[in-house]
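Excerpt of the complex: some chains, original placement.
Chain naming follows the written order as A, B and C, and within any one chain the residues start at number 1.
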Amino acid sequence: APEVETPAAATTPEAAEISAPAKTVYLITMDKMDQHWVTVDAGAKAMADALGLNYKWDAPDVKDNAKQIEAVNNAVADKADLILLAANDPKAISEAVKNAKAKGVKIIYVDSAADEPAIATLSTNNYQAGALAGQTMVEELKASGKTSGKIGIISVNTATNSTMDRENGFRGVVEAAGYTILTTEYKDGDAAASQEAAYGFIAGNEDLVGLYGTNEGSTVGVGNAIKASGKSIIGIGFDKSDAILGLLKDGSLKAAMAQNPFTMGYLGVAQAYAALNDLSTGPAVIDTGVAILR
Amino acid sequence: MPEHLIELRGISKVFPGVRALDKVSFFLKAGEVHALVGENGAGKSTLMKIISGIYNRDEGEYLLNGDSVGDLTPKKAQELGIAIIHQELNMCQDLTVAENIFLGREISKLGCVCQKEMNRDAKEILNKLKIGIEPDTVLRKLPVSKQQMVEIAKALSTNARILIMDEPTSALTEREISELFDIIRTLKSNGCAIVYISHRLEELEHIADCVSIFRDGRHIVTKDFKDTDLNEIISYMVGREIKEKFPAVECQKGSKILEVKNLCSGIVNDVSFDLYQGEIIGLAGLIGAGRTELVRALFGAESITGGEIRLKGRKLNIRTPRDAIMEGIVLGPEDRKKEGLCTKLSIRENIGLANLDRICNKAGIVSRNKENRLAESAIDKLKIKTPSQEQLVNNLSGGNQQKIVVGKWLVRNAEVVIFDEPTRGIDVAAKVEIYNIMNDLKRQGIGVIFVSSEMPEVMGMSDRILVMCNGRITGDLISREATQDEILRCATKYNH
Amino acid sequence: MQKREYNFNGLLRQTVSIRGMGQVISVSVALIIMTIVFGIINPLFFSKDNMTNLLRQVVPIMIIGMGQSFVLITGGIDLSIGSVAGMSSMISATLMTTGHMNPWLAAFITIAACCAVGLINGFLVSRTKLPAFIATLGTMIIARGIAQLSNGNMNTDGIPEAAKAFKDLFYYGDTFGLYNPIWIGLILFIIFNFILSRTRTGRHTYAIGSNYEAAKLSGVNVILAETKVYIFSAFLAGIVGLMLTAQSGMGTMSAGTSYELNAVAASVIGGVSTMGGQGLLFGTVIGSFIWGVLNNGLQFAGAPLALRNLVIGVVVIISVLIDRVARSGKFDFRKALKSK
């Protein structure tokens, strides 16, 4: 396709001219349901208002590569100057991102980067976060005197890289510490289904010592299952939501890895402003880090 | 050139539970009209379906032009010059007339169908049949009788040497029937062989050369038509003499029960008449006259646009069949499969359905004992042939199904009972049983209205005959004094 | 013969009636075999824990399946029930959290809302005569939209401690050693099975599914009868929605996704005819158990997700084929291949 050949640099200035006073910044997330994305949006909106940028949030109704690509195409057609993108899949979205850049649209990744290079990436390092969760799990188990046993993982699906990274990071640490990890159950982040799967783990393995959820939904499922079973099983999870805080409070979950979605959005738009006004955007990769909630 | 176009020897066909044909033999000569008669379920249609490749025979030998044929398909049969007009209308309502006529045999060049040619050829055939309809009209828009004519046109369009007509006239008007008979005669003179199935034995006199009689899947006799008469044929059909075809009973009529004043609904226009207790009114008329619409209107199944209905002098406000039933007016509808029965349900449930108000308590809970008794009494009253009341209606023969359509109402004491074509397509014996049911009602002092397209039956069974034409009542005759052509004259009084 | 008739009376005769019972029996056998197999693969499958859990897992699909069965028996289909369950989950949770409403009141209002959707479905199908598939496809999308709107396109926060009783009733609590949802499922089954098999409404349901016109001419108020079944299915979906809220302790916008098809599968496996006029709720119950045992058992057997889909898909098809055979008396595969 011809537009791919045209160098990004060439078109950038004219793009700047077209978009008259207020420049348009798009946030495109994986979907619009998880509280996580809602918080990213909140952060982005806050900064956008502060800087007087014209800001829109779009996303597919469900996590889906094709739909996200169309969201990007639509944003380009809607004359976005810059897109904050949470790539549903690093490979899938790249071609669309390349085309967008060719049309003079600037790209910044939040939460999950794509393969195609961009101005900056603000995200949690999910592998490390997973490892951190693993360490927490091991500490908690040792603390409760369980030096061996089985651990069940409830994740979203094998197609979501962020959660796969969290799973693998966790797996490495925990297996190294001599625990056995069971076949992972993928429940698309559906709280109810995750909970059933967790029950499956608990009922199906007498020597189950720990359960790990890799996102909001799976974590809620894990917490609820442990709570209901009344067994002393260590639950570790991801993300911060009201339901999860509740489960932490009553001890059903021992810890949750909280990312900083607000920061992603907030700093993301700040970076965008810098990029749009040809100011320095600082480091190419910013780890927004995780906090361990207990 | 062998003597017979078709020779069938020792043909048998078994369906789950039924032996439809049992070692039947059948011979068809070129240039003859071979009538085929028999009670419902005698196996007529089944035999024809075997000839035309719809069913495959279980055993027996099938010779066509002298050489034996194996298993046929409808298409192969077509190619061998066999065409069949089916008992039930078999048309695609969404396709045009021409598309229907050429269905399965579309004229096409390089895989592309030639609409133009097909319309032209269709038009020719329709003209030959003197039917003034455009080949590109969608079938759905035609009245039933016209659709039947299209089906006939379709059969003729194949230029078949062997033409099978399975009750072609059951939905035709007198005029169309005579057109059809003309065509049959010309086909005959061109050396076509025609198998003609009908329950209207009177028709046979006009066309039949010879007649084969079937009973319970067996071939009884084949006779030259001139060597026999209807009574003999009937006795062969039912295996015994039927004393009186129309067992009319005399009983003096009571007080006025139903009063219809200037009723309008659909094509029904300004219809007025009275019905007395213990009286049977026959509604005569040609198809499309509006009889069904009239009775459906009385039953609340068609919306009434004008006029009033009084029951025992009280003005009724009937908006749904439910209302009518509550008032004691009931209808046995025209088409048993479409409107009459829940064929997937048992006899018990069908009878129960019409009488739920009587077998349910206040809370709407069904009493199975009451229901069983109800079903039993109905089965006994109507002499329904069935192993048990749990038999699915679907597995009953046409006549017995019709008895249920009629009978589900008899277990409740209605004031007015309406039958629409209660004897259409059922055999002589079953007919007589239905007539007896009507007479019972009459004796109980119930008012009976019955719609029929068979004049002898109307004249034989009813006390008074109302003739309809074009939605109007064009004749009100005392049946004792009425004559066929008088009725027919009223039935065709279009300019009113 | 009279005699034979009467021995068959009452509830017994009901269930032993020819219609669909063959299927029910054959699938029951299948269910037992499956259970044994899974038990052998992993003995813990039979553990009290897992069994009670399994029961609790099956209940939602069973309840929704019963609603779907009613609709299927009238010859219709209700695609909206999955979304309605989601809507129920979101509305109830929103009312309890941001609405600070008393859980029971919230539940009541929610169910009312769900029944309203059922009423709309009923209206569209029975009065405006839209094909059920389309009408409910529309409401399916709409109900999901409402689920998303109700809390401003966010899952709700955790429902307050005050709602503990609510949580216990609909999911966590137990009575006589069985979880409450199991009791709820049982009670609903008894009620709706009674409605279907013993009441006027039930007769009407079969009748309009078997022949709408004939039912009408037999004095059945077809509009009312047809509307009822859609209200039933929406009501039952609403109950399931409450269970989901109680289970997760929050409202999830995507809750109940594709339940409607699982419900069809459960019904059909249990011998309910998608052509209408035939089916027993008991069959639906067995059907949902097959569904549940497959999912749970395959996890215990450690089968990968992909495989589970294959198995379930095949089971659906096979079970309907069995049904065909059972009904047509025989099924000659070679004939099927030859037949023109």
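The rule is simple: a residue touches a chain if its C-beta (ideal position, glycine included) is under 8 Å from a C-beta of that chain, and two chains touch if they have at least 3 such contacts.
All values reported here derive from a predicted model rather than from experimental measurement.
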{"item": "Copies per chain type across the entire complex", "value": "A x1, B x1, C x2"}
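Everything that follows uses one rule, which is that only the chains that are shown with their structure count from here on.
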{"item": "Overall pattern in which the protein chains touch one another (line/ring/star/complete/other)", "value": "line"}
{"item": "Furthest chain, CA centroid comparison against chain B", "value": "A"}
{"item": "Most central chain, Cα average position", "value": "C"}
{"item": "Centre-to-centre distance between chain C and chain A (centres being mean Cα positions), rounded to whole Å", "value": "35"}
{"item": "Whole-Å gap separating chain B and chain C, where each centre is the average of the chain's CA atoms", "value": "43"}
{"item": "Centroid spacing, where centroids are CA-atom means, of chain A and chain B in whole angstrom", "value": "71"}
{"item": "Residue ranges of chain C in contact with chain B within the complex", "value": "1-2, 4-6, 8-10, 13, 17-18, 198-203, 206-207, 209-211, 213-221, 276-278, 329, 340"}
{"item": "Residues of chain B touching chain C in the complex", "value": "16, 73, 299, 301, 320-322, 324-326, 331, 333, 338-345, 349, 352-354, 356-357, 360, 363-366, 368-369, 372, 376, 387-390, 392, 408"}
{"item": "Chain A-facing residues of chain C, complex", "value": "42, 44-45, 47, 49-50, 53, 57, 97, 148, 153-155, 157-158, 172, 244, 247-250, 252-255, 257, 296, 299-300, 302, 304-305"}
